[in-house]
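Just one protein chain is left out here, and the rest sit where they should.
And then subunit A:
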């Protein structure tokens, strides 16, 4: 701040400093803090829905919103990491289903105790993420193609392994659906799964903002060649990101069993697009290198708030689908606009 005094401002500098219109100021603030837009959308939507139907703000309906969005919010963490590296993951739901069916089947049919079954399920999810990462870094295929392929592969594996049959959570060891256990916080009903999701967000946010690994993830997504030139091992960073994403999808599988009360190989059909929607509405750039993981939590909650608010307003659910579509396009348009900021 103090160094500016050494150099006398030129006429051009003065001109540039004076010329800012309010719109440019908004652009610059959004550029510095892209998460402001989802925060504003969430506040505005909550206010409007509360005015339309005051039951929207009831602890019960808000608790339900959190429980409904938990799974997509959890998947969106892994999706955020991958999108930050300028990738995309279409195999999100398939990995979670595969992990979930392994947890369910192992603990049910093979009589494995709950905790080892959960660990094996999460390990398989992690391994699936590693496979995506290896295909992206070693075979150098675009993430879109890799995960489009593994979407089919992991979906098929999940169906083959489970023979297409669902497993009721009631017949599993208690710990496997422990994530669905609810407890009261004031008037709110919170599930263990919701808490787990918040913990995952806290850990990821810490890793991204406070560690060197986080800086490298942003740098790789921003400009992989520049990152390589400064000595970052780009492939190692990418591999770690896809593997951590797989780990998160594996943990999400456990949350999903608790939420759904069963393990069905046909669940999560819209998970891929919903997780990408949450990330994009949350202000993370699809072009990589910018965004915050907490934005994806906001994005997922916004979708849940629209679902709850519009249904309480007595509006056809298709209007929610329509509104979310508009939000996605608006979010990407805003991202494109704020990326044009120059000093």
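Basically, a residue touches a chain if its C-beta (ideal position, glycine included) is under 8 Å from a C-beta of that chain, and two chains touch if they have at least 3 such contacts; residues count from 1.
One rule holds in what follows: contacts and distances are computed from a predicted model.
Novice: With one chain of the assembly withheld, which option in "Dynein regulation protein LC7", "Sugar ABC transporter ATP-binding protein", "PBP superfamily domain-containing protein" or "Lipoprotein" matches that chain's UniProt protein name?
Specialist: Answer from the record: the omitted chain is "Sugar ABC transporter ATP-binding protein".
Novice: For the chain left out of this view, which of A:60, A:181 or A:210 touches it?
Specialist: Answer from the full complex: A:210 touches the omitted chain.
Novice: For the chain that's not shown, point to the residue among A:118, A:219, A:263 or A:305 touching it.
Specialist: Per the contact definition at the top, the residue touching the missing chain is A:219.
Novice: With the missing chain put back, one of A:23, A:139, A:170 or A:229 would touch it. Which one?
Specialist: A:229
Novice: Determine and list the subunit A residues touching the chain excluded from the picture.
Specialist: Counting over the whole complex, subunit A touches the hidden chain at residues 1, 3-4, 6-7, 31-32, 206, 210-213, 215-216, 218-219, 222-223, 225-227, 229-232, 289-290, 341-343.
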